[in-house]
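The complex appears here minus one protein chain, its other protein chains still in place.
Here is subunit A:
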C-alpha cells in the first residue's frame, strides 16, 4: 500500500487541509498532539463543560463551530491520531509517540500545520508563579473557565493583548492595566496596511474602547522593568511613555509580544529557511501555495507565517490543493486562484500588524545581566552575553553550546527569539547574523520507556 498523505496539527489549517484531501478521495492521516481538534485558537473545552460557542469564541463563534463540525464529519473518513506527538522527521517518515508507544509513519506528502506560540521577551521576575503567556491566559479561560488571577495586568503588544484583557473583564476579573510596548503612533502609521481588513481594525478599536469604558488603564509606549513578588506575583514595575516609573499592584501578569511560528518539524524535514525582516524571524521558505523547498513537504497556517485563523483555513486548503496536484490528482486552477486571492489582504494585514505592534527587540539590550532568559535551565542574560563576548560565540547555536540557552526541555521555544536579540545586541550585529536555533529531535521530551510498535 502506498504511504498516505500526513497532516500534522488539527487546528484551522490542518483541518481544512485534511478536508480537501478527503474531498479528493484520499484517506489522510491527521496527527494532533492535543486530545481534541480545533487548535489553540478554536480550542475546545473538555467534555462536561457547558458554555456555548458565543461565550467561548465571541465574534468567532460561527467559524469555530463550523471548523469543529468539519473535523467531526471528517473523523470516520481519515486516520485520526489525537494525543500523538511528532518528535522527529527522518527519511520520508514521521517518528510519532502516543501513550508510551513509538511508531514510524511514512508519508507520500507531508502537510505541516504546527501553529504558533506566544513570542516572549523576558523581564526580571517572569518565572514567578502568576506570570503566564497571553495565549496561556486565554486558554485558562477558554478551556478551563479559570483566570490566571483576580487582578491581572496584561503586558506586551499585539491584538491578542487587548482581546485577552477584554475577555478577562467580561469574565469578571479586575484587570489592573493593559500595558503595550508599542507607541500609539506606530498603529496610526500601519493603517494603510491594516485597512486591508477594515473589519478587524474596527473590532480592535472596539475592544480598546470597551476596556476604557470598563475603567481599565491602557498605556502605550511603555517599558517593562520587572515583575515583583516573593513566591508569587505581587506587582509589575514599568515606565510610561513620558519616562515616569510606575508600579502596579497585581496578582498575575499575562505576557506576550505577538506570535512565533512553530517551525522545528519543518527544520527536521530539512526545509530551507529565510530571514523575514518584518517578522524578525527565520521562517521556512514556501511558494505562495505552501510548497516548501523539500519536495513533498507543505506548510500552512501560523506555523508558516502568522496570518491568523482565517488565513490558516484558506492556506490549509491551498496547501492540500498543491499537494494533490503534485501527486497527480487534478485540481481546478480556479479554486487555487480563488484561495490565493483571498489570502492577499491577509498577508498585507499581517505586515500591518508587524508595523503596528512591533516585537520590542530594543528591550533585549536593556535586560539586566541577572535576569533569567532560559526558564528551563535558569540561564541569565549575563551568561548568554558572556557566551557571545568572552567565549566568542558568533551565532545562537554556538552560544547554545557554550551557555545551554535553548538546550533545555522547551528547545528554545520560550527563550529563542529573545536569546537571539540579546546575542545580536551584545555583539553589535544585526539580528539575522545571530542565525536561528537548529531544530533537534526529539522536538519535545519523550519518556525513556517508549515501546517500539511492531
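Just so it is clear, a contact is a pair of C-beta atoms (placed from the backbone, for glycine too) under 8 Å apart; a residue touches a chain by one contact, two chains touch by 3 or more; residues count from 1.
Heads up, the rule we're going with is that contacts and distances are computed from a predicted model.
Matching "ABC transporter permease subunit", "(2Fe-2S)-binding protein", "Chemotaxis protein CheW" or "Acyl-CoA dehydrogenase" against the UniProt entry of the left-out chain gives the name "(2Fe-2S)-binding protein". Across A:12, A:38, A:149 or A:435, the residue that sits in touch with the chain not pictured is A:149.
Within the full complex, the residue among A:197, A:355 or A:413 touching the omitted chain is A:413. Touch with the chain that is not drawn comes from one residue among A:172, A:215, A:328 or A:428, which is A:172.
Residues touching the missing chain, restricted to subunit A, are 33-35, 40, 45-51, 117-118, 127-133, 135-137, 139-141, 143-150, 171-173, 231-232, 251-252, 262, 372, 375-378, 408-410, 413-414, 444-445, 447 (touch as defined at the top).
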